[in-house]
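Note that this complex is displayed minus one protein chain, with the remaining chains in position.
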Amino acid sequence: MTAAVVFGLCGAAAAGLGLYGAIANPRPLRKILAFNLLSSGVFLLFGVIARRGAVSAFSGDPVPQALVITGIVVAAAGTALAVALLLRFFKATGSTTLSAGALASIPADSIDE
Amino acid sequence: MISVADIFTVIAVSAGAFFFMAGSVGLLRFPDTLTRLHALTKADNLGLGLVVLGLMPRAGGLLPALKLASVWLLVLFTGAAVSQLIARAARDGDQDDE
Amino acid sequence: MAEFLQFASGFVSAMVVLGMVRIVRGPTRADRMMAAQLLGTGGIAALLLRSDITGTPSVIDVALVLALLAAFASVAFVVKGAREASGEPEASE
Partner (left out) sequence: MTSDIILDCILAALVLAVGCWVIVVRDSFAAAVGFVAYGLLLTLVWVRLDAIDVALMEGAIGSGLTGALLLRASSRLGAKEQSAAAEQPGVMLRAVAALFSVIVAAMLATAVLYLPDPAPTLAPEAAANASATGMANPVTNVLMAFRAMDTMLEKVVLLVALAGVWSLARDRFWGARPGPRFRSDPKDPLALLAQTLPPLGIVVGIYMLWEGANAPGGAFQGGTIIAAMWLLAVIAGLTDAPPVSNRRVRLALIAGPLLFLIVGFGGLWLGEAFLAYPVAYAKPLLLVIEFAMTLTVAVTLGLLIVGPPDREGAP
């Protein structure tokens, strides 16, 4: 049992949790949150691979670490886009779910004018 | 051989840990939002300050010690401003969730 | 000494976890935000202790970043209470 294994299992469980939330929760904001959990779990798996790649002078393999850094920034950008979409949808329909009723109620003029 | 600096570190860090405990207990046990805020903001900023004070002699030089101190000052300043803001939000009819 | 600092860091973390019960219990949003604030301060303390134990000064930088940005999320929470509620032209259709 090493730190890498402990956090690797933690990452796997976090990814599973996020996946469940993204499927089972009907509210888009919660799906966005769940996706962030899912991505953090995947990043942790990368971190474990980086940690296991430690050789004498390095505390870890720098390549997966660099990938995770770019990944975190891209995940943040994706979250920002998703939130902007959600807020725009909320303004157009007054609804915070993606139910068929809400989609049908989009007034035509709110899409473009 | 235990040096004077080590004894100082042990005392300061222990005191810091004690204040963290006080802050958490206050946060849990006090009856309403504003008293909880009072307990928390005072106790944990002091706790962090004492931990920083205890670690400073061990930082290995003036600059690292100053960096530690600046972390604490930063927390103290933002903590003070933010707790003001939280207190006002709580006073201005903060909605309960449940 | 390392053992003592290790113990202290464990103790501070435990206290912070205790405080985190407030995030769950609420009841007001301010209470939850406060508990997150406590987690930030306690996390900084744990990081500083950790930096000393393992002799990695760069961990102090992580504490510095948390000190700067822990306030940021709280501000995002407060601003809504003070401004948007009082007539930000939200629904501009």
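Per-chain numbering from 1; labels A, B and C assigned in written order.
Keep in mind that, in the parts below, a contact is a pair of C-beta atoms (placed from the backbone, for glycine too) under 8 Å apart; a residue touches a chain by one contact, two chains touch by 3 or more.
Bear in mind the structure is a predicted one, so any value in this text is a computation, not a measurement.
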The complex has one chain that is not drawn here; which of the drawn chains does it touch?
A, B, C
List the residues of chain A that touch the chain left out of this view.
1-21, 23-27, 29-30, 32-34, 36-37, 40-41, 43-45, 47-55, 57-63, 65-70, 72-81, 83-88, 90, 94-97, 99, 112-113
When the complex is taken as a whole, what residues of chain C touch the one chain not shown?
6, 10, 13, 17, 20, 23-24, 26, 29, 32-33, 35-36, 39-40, 43, 46-47, 50, 56, 58-59, 61-62, 64-66, 68-73, 75-80, 82-84, 88-90, 92
Tell me where the left-out chain touches chain B, residue by residue.
74, 77-78, 80-82, 84-85, 97-98
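The rule we apply is simple: only the chains that are shown with their structure count from here on.
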In the complex formed with chain C, which residues of chain B make contact?
6, 9-10, 13-14, 16-17, 20-21, 23-25, 27-28, 33, 36-37, 40-41, 44-45, 47-48, 51-52, 55, 58-59, 64, 67-68, 70-71, 74-75, 78-79, 81-83, 85-90, 92, 94-98
Note: in the complex, chain C contacts chain B through residues 1, 4-5, 8, 11-12, 15-16, 18-19, 21-22, 26-35, 37-38, 41-42, 44-45, 48-49, 52, 57, 60, 63-64, 67-68, 70-71, 74-75, 77-78, 81-82
